[in-house]
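For this view, one protein chain was removed and the others were kept in their places.
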């Protein structure tokens, strides 16, 4: 249950009520909000004269649900807003991993030349083998920060586990919670305590219900700036790396109020399929795309097969513009 | 291995060679063609002076492969051609099941009013329970044939099993091999002996490799008019009915030479998601869409939840046109 | 709903009632039984004075449900009974495909030497490629029949599609409906019209609900001699061929009244894992095992990697006996 308290209730009083009810207490748009589990279907009697409004839910998708808030939330990524009434589809590009200053600067130049705003690049790589390249770590974060200063781009990178989440929060503009880390409460609870945008990727074995509940961890802790990112399910099909779940995207658009960014690069796993898939994504009327691009994919230290080269990225950008327009969106 | 025989080799002689080699023998575009398993990597010595050209393959996707024939095949659906250089996306509409003459005529009128060409409607329903509505059978086929005569539409319906495949071939213009029947060699081998177009749906538990090999059953028997139809995989996600595999579509576009039609209705299972998904499909540059529409979905005898009503179908059609144009295609 | 009619109702009258109600009518253990869809929750008024007893169900698992009949059904395989109170685990062995008279006789001798009763061997192979070995067909059926005569074994083989189902019924003692054919109503309805035992394999993409409903097709047509066979799901894991679903077996044991036979050979796909898996299956207290064994697996024309050689089969048999005893069963 979500309860909006009357404006006469102070933050301090709201907090005490929350403790009594074992509820979450957040402030949003100037309103004191309490959130209990969805098992609570009737307004607690202690709140009878303190509640302004309340909502009951069939399950624990509450703050993120259309039932609570029918219009899509707006999230400000710094250089650009998405969601709400913006009809923006933000094209976030960059390499799988930050590998060197030269490489990431070339990537930043690519985005700048196209008028794009947001640079991606992995620093802590969630590799499944200890014997693979593990990312540059803090050094990579510093390179991203340097690109932000030089080019005015906003940067996004992934937290691998809770041991370095504070670094990620400190150095980046958008915090990415990766597919393998999205159940990590150490990360999610830390994200709840900042007000920076948080992009949560759906795990490849994660249901839609669980996926949105990961967002509830962040939102119930007070940070409403959450973006959902679908990046492919692990299915029996091995001809492609994963299976991008656009049916799931339609479900998210129907039931949740959060902006949605799609990652066709990881889903497909092969560069040849990324452009057509990206066009499919954009035609759904989405809020953003994450596309891996590398100055020279064949020497990339991770995910070599799925990264576009920079010419392919430019061609993709050109081809996306009319598709976005055909559904009333624009690529930014 | 596919072997093109020299023009001096007669059909009779080609047939004898095929028997000796335990190979398939077909004629296509005036060429005598032999097809062996892909395990054969060197031209059999008996063919040394009879072969004009030959192709070896890493697996049993042969006649359908881009390696054999790099341009997409054209399939003539009767009122419209798809594939090849046509850049047509055929929008096939109609109800899940043919239920009555009035119902199917209303559907035919809808298509005609929009200038569309091809009517779908199930007659033999592959229901998983014996206690559900099983379709009108032959009576339904006759209603479809009647609509063809009245409206000049082409009709497509599904063969459920081999016991009625000849009826399907006789009464319809396009033979649909359903997702549950696509391993059915009784059906596939019968389809190989006609020259009518055959639309093969991918099973929900079927790999891409197996899917295209089903087409090879038809093609190696002599019928090259095959269209592939993706309609969703069965995955762990139950928020939607199936998971439409657009990564797989990108794979099919890369590796096969067959036209591709998509069925977002069955994949999604809920009408609310069909329009956005259909736009995603069209943005991939595909050859057709199968969309379920019913004059009054809430009384439909099967798949009530996923069928659009006729107003929704018209709105969908209008919204698809600019998306198709944005990728150089047109809805027909 | 299942309705047991009073003994005063004649078969003819029962049949007319079934037509009026669009219900199935079968006779079993001397009782006239009507079966409607499970949507019917109240006894139709026309049956008020004709029904002896009736059962309502939450879904279309009816004749096969424990709710209708709590004790497990007994199925007579000819040389041995399974299910009921027998506590028999029948070990069915033989090659993937019947390849030659010598090969199948060696297999028959193996079974006979161990005192086993039932020989398996494929004749119509449901291969996914037209270019693979497709089985000996009718010739294979005749070889199986010959082994029956020579050795007194019962034989089981698979129907691939409806075009040859009558041959299968005529030549074999147990009719196998394969994993790829289990939605095939042409096959299922033909099996309903015989009284021979029918072993239905679960499709690798088939839910438990759909699986048991395939049995309902046979049972509602009058043949109660149905055995369920789990043989592995297709999942994301590719280290093994399929994933044997023993959780599903526990579910079947809880909710259905049908005997259960397991096929670890197809599930595993590799001979090395078959013995340990077979022991796991037997420890669940099941009614049978299907194990592929070939006199010389490395030259087998299909499924070479998963077939045991005859020494391995004998060793497996010896190891299964104490496991069966430990759960109160015996290998027969």
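Observations
Going in written order, the chains are labelled A, B and C, and every chain counts its residues from 1.
Methods note: a contact is a pair of C-beta atoms (placed from the backbone, for glycine too) under 8 Å apart; a residue touches a chain by one contact, two chains touch by 3 or more.
Note that this is a predicted model, so its numbers are computed, not measured.
For the chain left out of this panel, the touching residue among C:80, C:114, C:284 or C:304 is C:284.
For the options A:105, A:146 or A:180, the residue in contact with the chain missing from this view is A:180. Of the candidate positions C:10, C:53 or C:238, contact with the hidden chain is made by C:238. Residue A:60 is the one among A:60, A:287 or A:303 that touches the chain missing from this view.
Although one chain is not drawn, its touching partners on chain A can still be listed: residues 24, 35-38, 60, 62, 126, 128-132, 160-163, 180-181, 183-187, 203-206, 209-210, 213-214, 216-217, 220-221, 234.
Listed by residue number, the positions of chain B touching the unshown chain are 234-236, 238.
For chain C, the list of residues touching the undisplayed chain reads 205, 207-209, 232-233, 235-251, 253-254, 267-268, 272-273, 276-277, 279-285, 319, 322-323, 325-327.
The definition used in the following text is that only the chains that are shown with their structure count from here on.
Separating the CA-averaged centres of chain A and chain C is a span of 48 Å.
With each centre defined as the average position of its C-alpha atoms, the distance from chain A to chain B rounds to 37 Å. Shared interface positions of chain B, defined as residues touching 2 or more other chains, are 205, 209.
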